[in-house]
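Missing here: one protein chain of the complex. Every other protein chain is in place.
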Amino acid sequence: MINQVKIGLAEAITLLVITMATKLFLTYPLIIVSRGGSAAWQIVIISGLVTLVFFWLILKYIERFPDRSFPETAEYISGPYFGGLLVMVLLLPWLFELTMTFRRFGEMIVIIALPETSIGLIMLIFFCGAGLAAYLGLSTIARACHLVFPFTLGAALLIVAFSYSNWDTDWLFPIFGNGPWITIKEGVIQSSAFYELSFIYALPLVFYAHQIKKIGYTSIIVTTVILTTMVLAYLLAFPAVVGEEPYLPLYNMARSVYLGRFIQRIEAIFLLFWVISGYLWVSVGVYGLCHILKDWLKLPDHRPLVLPALIIVFALAFIPQSLPDAVLKTGEYFNNIAFIPIFGLPLLLLLLAVLLGKGGKNNAEK
Amino acid sequence: MQLKHWANKILGYNGPPASMDFELAETKEEQQSASQAGQEENVPASKSRQHKIRKPRKTGPGGDNGNASSTDDTVIQPGGTGAGDNPERSKPGSAPQEIQVALETNRKIIAQLFNLPINKDVIVREFTLSTEPPVPAFLIFIDGMADTRLINDSILQPLMLLTNLEPGLGIWPDTCTNVLQKHLPSNQVKKLTLFEDVVTQVLSGATAIFFDDCSCAISAETKGFPFREVDTAKTEQVVQGPQEGFVENLRSNTALVRRIIHSEQLITEYLEVGMRNNNNVAIMYMADLTNPALVQEVKRRIRGIKTDYLAESGVLEEFIEDHPLSLMPQIIKTERPDRVSSMLLEGKVAIIVDNTPFVMLVPGLLFDFLHSSEDHYVRFSNGIWLRVIRLFAVFLTILLPAFYVAIATFHQEMIPTDLLLSIAAAREMVPFPTIVEILLMELSFELVREAGVRVPGIIGPTLGIVGTLILGQAAVAASIVSPILIIIVAVTGLSSYAIPNYAAAFGFRFMRFIFIFLAAVLGFFGISSGLFMMLCLLLNMKSFGVPYLAPVSPKTASSHDLILRFPAWQQENRPDYQQTLDTRRQPELSRGWATRQSAKPPGNKANKEGD
Partner (left out) sequence: MQKNSRLRLTAALLTLLVLLFAAGCGSNFEPDALSYVLLIGIDNGAQNLLRVSYLIAVPKVIAGGGQGGGGGGGGEGQRSAEVITVEAPSIYASMNMVNSFVGRKISLMHAKGIIFSEAMAKDGSMSVIVPGLTQFRETRGTAFIAVARQKPEEILTKMTPFLESNPAKYIELLAGNQSFTGYIPGEKLQDFYNDLKIGGINPVSLLFAVSDENLPPHNGQSSYRSEGDYIAGEMVKKGGVFLEAMGAAVFREGKMVGTLNGDETSIYSMFRGQYDRRIYTIKDPLKPGNLVIMDVSQADKPRIKIKLTGEGPIIEARLSLEGNVLGVNSLIDYSLPRYRSLLEQAFEELIEQQARDLVEKTQQEYRSDIIGFGNKARRLVLTQKDWEQLNWPALFEEAQVSVDVEYKIRRTGTLLRLMPVARSSD
């Protein structure tokens, strides 16, 4: 049995923030703007607040079972069969989102950089890079996140700063967009965007137990701030009607930068950071998948699982036949319901544990 | 377990490499306090490391080393007696271990050990001590290694002529001790009882003296072989700062370091490597600073080497480094004593191999390779500037040609129209695609560089300039490459020389080709993929238990000496990742005179020093 790798506070926070915020480079602003119109930025804030509440409950669950992995807890609480089912409930959406994001990153590169290259080749390269990182393990990925985070954030903020000349505060009105009730409803639903937070309760043992609380709250708040800033900047630069259209909103924003004859045409530079954060996202996903499987199957090491898992993800990623399918259709399914399994799962377990009197102080003998 | 077996079979998976086992970890308390304070670290939980599934892989040597080497010994040496217990010290030629009583027997054994009639370098001189009764004796030394004048004056003369002053019964029975104490005016003598030691001593230039009827020998220090004088450092030059460099002689090298660090805590340990040759390897470290685990690990690795001989420190480097397949060096090699001393005071361990002017320092981390000792000798603002330039140079070296290829062939929308049109115009008559063009130029640049090194003497630099200029000019004139490309290649070449470490510069230069290839195939996506993989591999690397990108990732407490060099009086801490025993270089208030209190003399000052 390999020693459990632990990652430190700053690494854990950046890991979660990078994974949760990377969707900015993909379709997230588009989805949010299409739901909320000119009030899209409020949706982000509401979903952040909702996620904070959910996390408070998740924390209760984690504190009750401090030194068990997720499959262990699930099986401990609800028996091996139902517990196995619960692990599947965790794994399947995970696999689904991983697959789709994998595909979306591939499509992103086709659109931004390599319009005439086959997506198979691009995704194969992605496969190798993410596979390497997942194989090297969580500490490498977490350190990479920690190292890359300031640069990626800087690049994103640079886009915001450069697009300043295009800003028009009129685009933020009407202030309530499609109506306050829609905004609140979408705010709850869009807490699905904090999907990657499930990393905390699915792999609780990679964090230092006493830091989990801080990690969770900080990363949610930081992510909400980043997402809000970017969505707000996007809304300022493009009116809501137009903002719903592009596949890669931030790419469009970078393309619209024109500060004289020299500072323009800068979008390809951002590609560097976007690709790297895409790699990080996929490798975190693959690593998490392998890690949960490892815990579930009680294997000593996650490494042998990396290649098979990647091959499955790779194969599944080609199922949607077109880009709009990979974004709109799956987004509809996923974004609307994902928050139920993500945040419902630990709550269900917590509820069962309380009812059955397992875990916590009753668990002293363990 | 079945699954694991199959996984192993299919994927060739063998678990993490052995080198990942050692970790220069913080102490338990430090870990606790650090994790509380929000410092991140990557220390595994306390459980014992059990993951040793590599064992069966090593079918050859490995677990049953002892047997293998001892059988080797017995094949060569019929008289060998179980040298296998101590494999690294076992060597051919140690017939009977103990020195015999009879002088004649000893002579024969010596003759056998040194292949005497054939080997003309080894001189055996028989003589008699002029005591009553006279004691026959002989001494042995290697011509050229020992100072013959010294042997004449301070060994033969006193023993042959002056021993008759011995009163009474003569020198017997305790010949050795008596001679040692009364008759040998040599400053470094040793009493030896094993032939093995005799051979080692003689080979390193000492003179061994055997006496009749005595089961021990005396070795007297008579080293006197020729070596190069201390000269200026050739490969790491500085404008301001000490100019001397190490030489081939091990003793001179340790002396050069010791001359800088006047501390009784500076320890020099000697190890021997090489089954056929016995290279002397010295390890230097500060006993009160360096983490003992690090010293232990260095010794463990060096002792674990089984090889014929070490030609140079580079060979030893390959034997002990963590990731021999990596492009980046993980051990600092320097020929500057001042650099070695400052590194020793940071808690690193120096490894000095005999016969090479390059001293190795471990652990070597990425940022160490970008530092030059001169950064500290110039004013701090200049030092920062030097470092920034150098960091810039690293990125240019790795990425500039790749960027050019990516932009010119994939992302034409990125460049200003004017520049794009002039690139297109410059390529008008060029028959090759951009990638061929750039490879052609890069390869010829490498050629010029390599030829410049090999060409004898003073022609070298001239060849470099002439080669580059004329080749570039002619290539442009002949429309083989475009003029913009010459600029790219020239800037890249310059940047690669701005990297102070030779090995690191090599690594970066090689990486450049990988990135050129990636850029030619996939443009910016290729470059960023390459960067990501490079980052992951670098992050995964360790040098002697310290993460390779240490001060940056995992982030440790700053020693104010990374990319930005702070003024000397602000560099209060030693690098945290070295896990030194004493973490502070100087108190917070290092400039005593700068405070108002210090104007009033003794009382305060004494207090401060007490801290």
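When the chains are written out, they are named A and B in that same order, and each has its own residue count from 1.
Throughout what follows, a residue touches a chain if its C-beta (ideal position, glycine included) is under 8 Å from a C-beta of that chain, and two chains touch if they have at least 3 such contacts.
Worth saying up front: this structure is predicted, and the values here are computed from it rather than measured.
J.: Of B:Leu184, B:Val315, B:Val378 or B:Leu420, which residue touches the hidden chain?
T.: From the options B:Leu184, B:Val315, B:Val378 or B:Leu420, the contact with the absent chain belongs to B:Leu420.
J.: Given that one chain is not shown, which residue among B:Gly241, B:Gly314 or B:Pro433 touches it?
T.: Only one of B:Gly241, B:Gly314 or B:Pro433 touches the chain omitted from view, namely B:Pro433.
J.: Consider the whole complex, including the chain that is not shown, and state which of B:Leu24, B:Val202, B:Val247 or B:Ala520 touches that chain.
T.: Considering the complete complex, B:Ala520 is the one touching the chain left out.
J.: So which bits of chain A touch the chain we can't see?
T.: For chain A, the residues touching the absent chain are 37-38, 111, 113-118, 120-121, 124, 128, 166, 168, 170, 173-180, 238-239, 241-242, 252, 255-258, 260-261, 264-265.
J.: For review purposes, identify every residue of chain B that touches the missing chain, sorted by number.
T.: Its contact residues with the unshown chain are 8-14, 57, 408-410, 412-413, 417-418, 420-428, 430, 433-434, 520-523.
The definition used in the following text is that only the chains that are shown with their structure count from here on.
J.: Mind checking the centre-to-centre distance between chain A and chain B? Centres are C-alpha means, answer in whole Å.
T.: Centre-to-centre distance between chain A and chain B: 45 Å.
J.: What residues on chain A touch chain B, complex-wise?
T.: Within the complex, chain A touches chain B at residues 1-12, 109, 113-114, 117, 122, 125-126, 128-129, 132-133, 136-137, 139-141, 143-144, 146-148, 208, 210-211, 261-262, 265-269, 271-273, 275-276, 279-280, 297, 299-301, 303-304, 307.
J.: In the complex of these two chains, what residues of chain B are touching chain A?
T.: So the residues of chain B touching chain A come out as 3-4, 7-8, 11, 13, 15-16, 35-36, 38-45, 47, 49-51, 407, 410-411, 413-416, 522-529, 531-533, 535-537, 539-540, 547, 549, 552-555.
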